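Below: one structure, written as structure tokens.
With one protein chain removed, the remaining protein chains of the complex are shown where they sit.
By written order: A, B and C. Residues from 1 in each chain.
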Amino acid sequence: MDKSRVAAFTDAVVAIIMTIMVLEFKTPETYNWSGILDEGTYFFAYAISFLFILVAWYNHHYMFALAPRITKRIFWINNAWLFSMSIIPVSTAWVGKFMMNKAPEYFYLIIFLFWSLAYESLTKEIIKASKASGHKEIAKKIASMPPYRLLNSWRSLILYAVVLVMIQYFPPMGLLVTLAELLYMAFHTTDDSDQIA
Amino acid sequence: MDKSRVAAFTDAVVAIIMTIMVLEFKTPETYNWSGILDEGTYFFAYAISFLFILVAWYNHHYMFALAPRITKRIFWINNAWLFSMSIIPVSTAWVGKFMMNKAPEYFYLIIFLFWSLAYESLTKEIIKASKASGHKEIAKKIASMPPYRLLNSWRSLILYAVVLVMIQYFPPMGLLVTLAELLYMAFHTTDDSDQIA
Amino acid sequence: MDKSRVAAFTDAVVAIIMTIMVLEFKTPETYNWSGILDEGTYFFAYAISFLFILVAWYNHHYMFALAPRITKRIFWINNAWLFSMSIIPVSTAWVGKFMMNKAPEYFYLIIFLFWSLAYESLTKEIIKASKASGHKEIAKKIASMPPYRLLNSWRSLILYAVVLVMIQYFPPMGLLVTLAELLYMAFHTTDDSDQIA
Partner (left out) sequence: MDKSRVAAFTDAVVAIIMTIMVLEFKTPETYNWSGILDEGTYFFAYAISFLFILVAWYNHHYMFALAPRITKRIFWINNAWLFSMSIIPVSTAWVGKFMMNKAPEYFYLIIFLFWSLAYESLTKEIIKASKASGHKEIAKKIASMPPYRLLNSWRSLILYAVVLVMIQYFPPMGLLVTLAELLYMAFHTTDDSDQIA
């Protein structure tokens, strides 16, 4: 498929998902500072999800820049990845409203997990397609992306198990650990990750 | 017309239509699991419409990649196609709220039918324009797209008639048959459908 | 300026304006047909504004395809044109709610008039810039666009005056005459309007 058109369509969807989350800020009913300070918890969840989507985009950009061709299979796994991200505004709104409660924190993690699986599948499919068309060097580069290696390892499973327990005692650990994981993924990238166009 | 600018404008509209459907998820008023589970029926309708728009986009991408030129007529039929899709968030929200009722299910099908007619007209016009400019091979390729052949045949008319009756007895059949038809259209594509840019 | 980036940014804004108008359809509170039929008047206003924006886009596409360069002045007049269009969702929502009343019909026309002035200024500035850079042929082509010639003539002033009076007796004439004018502008285009990229 036309790689630039698929990337542009993907980018439009991602940009909209990221930006419509701002609609969840309700205009304060009062002109006192308390009006805006009440939005504090949603602001915290909003900032984390904003970071989430940008980290996802950065890695998507890298993979798509390298991918030799967008096959029908890659297109549909890319769509599943978009679908999982399209639920982020829902989970963000809920956890931003009830940050100290278990169900919203678990739900936020479930969407994160769903996104991780879609991202892993997308990466694997692009690696497979690269190998199939003889681009072994590209397959190797994509397979060495730190976020992919993290999500595709026992480390992330253990992390999930630990977080699931921690939420029982202090629910906001769901968001906090997600934030830590996102910062890790934002900083740890392959050296050439911003040198490919 | 500038094919890439028309395609980019079309993609922006399609991406927005697909993504603003998420605004229909209302933030739960409670922090219990029941809060999010209540969104279940809308989630089901949302997922089907998300698939709907992606199937439509895939076929549009294929036709536009092949089309030799965007004439004024193609532009306006493309706009009718966009207009029909712009109503999908409305029909999705209604059927997602009242999934067991006849009127919302019929309305969802009416919008689907309206979209089918716009899609058929768009395909026919591109075939005509391709022939007129001497691109017979392209006209043939476009005419052999399985979704176009399905919608342009007696099979789809019979399917519609059957669904109209089924909804009388079990309303959700409207969404379920649409889902089946979309999955058929997602899987059955011409072999070269992802090899053209 | 980078013509393609200005055009892409403009297109994104136009696409969003056109598409968010669908958010004004409120999900029916009932599962009876009356639920959706109550949206009828808004649907009528929505369809006209959808056509409005597409007619505007078509002419913008033509002018930008021909324009030799986007100057700072053209950029800012283009922004005024975007600003005028950004109010269309507001005037559409109001007139779609109170179609039989004078104030909403007049307001819709005021926004249309504001848009017309911005469009005329944009056309004049592009003509001027084309002449200034020695592209007389392009200046002539743009000056001969039927919508520009209509809006820039006594005909449109007389039309406005007549409509202002008609609304006093039958308010919906505001929307109906706008629709007639848009259809005229959609059909009457220069012969090469879809042959330039």
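Everything that follows uses one rule, which is that contacts are C-beta pairs under 8 Å (C-beta built on N, C-alpha and C of every residue); 3 or more make two chains touch, one makes a residue touch a chain.
Just so it is clear, the structure is predicted and the values come from calculations on it, not from any experiment.
Undergrad: Checking the contacts here: which visible chains does the omitted one touch?
TA: The undisplayed chain, in the complete complex, is in contact with A, C.
Undergrad: From the list C:75, C:114 or C:160, pick the residue that touches the absent chain.
TA: Result: among the candidates, C:75 touches the missing chain.
Undergrad: Among A:8, A:45 or A:109, which residue is in contact with the omitted chain in the full complex?
TA: Of the candidates A:8, A:45 or A:109, A:8 is in touch with the missing chain.
Undergrad: Could you pull out which residues of chain A are in touch with the chain that's been left out?
TA: On the chain A side, contact with the omitted chain comes from 7-8, 11-12, 14-16, 18-20, 22-23, 25, 27-28, 31-33, 35-36, 39, 47, 50, 54, 57-58, 61, 65, 186, 189, 193-197.
Undergrad: Across the whole complex, list the residues on chain C that are touched by the chain not included here.
TA: Residues of chain C in contact with the hidden chain: 1-3, 5-6, 8-9, 12-13, 16-17, 20, 23-24, 70-72, 75-76, 79, 83, 86-87, 89-90, 93-94, 97-98, 101-104, 107.
Assume only the chains that are shown with their structure count from here on.
Undergrad: How many hops, at fewest, get you from chain A to chain C via touching chains?
TA: The fewest touching-chain steps linking chain A to chain C number 2.
Undergrad: Would you mind checking which chain's mean C-alpha position lies nearest the centre of all protein C-alpha atoms?
TA: B
Undergrad: Specify the angle of rotation obtained when superposing chain A on chain B by their C-alpha atoms, rounded to a multiple of 5 degrees.
TA: Rounded to 5 degrees, the superposing rotation is 90 degrees.
Undergrad: Pick same or different for copies chain B and chain C, depending on whether their interface residues overlap by over half.
TA: different
Undergrad: Taking each chain's centre as its mean C-alpha position, how far apart are chain A and chain C in Å?
TA: 38
Undergrad: Once you find the CA centre of chain B and the CA centre of chain C, what distance in Å lies between them?
TA: Taking the mean C-alpha position of each chain, the two centres sit 27 Å apart.
Undergrad: By the touch rule stated above, which residues of chain C touch at least two different other chains?
TA: In chain C, the residues touching two or more other chains are 12.
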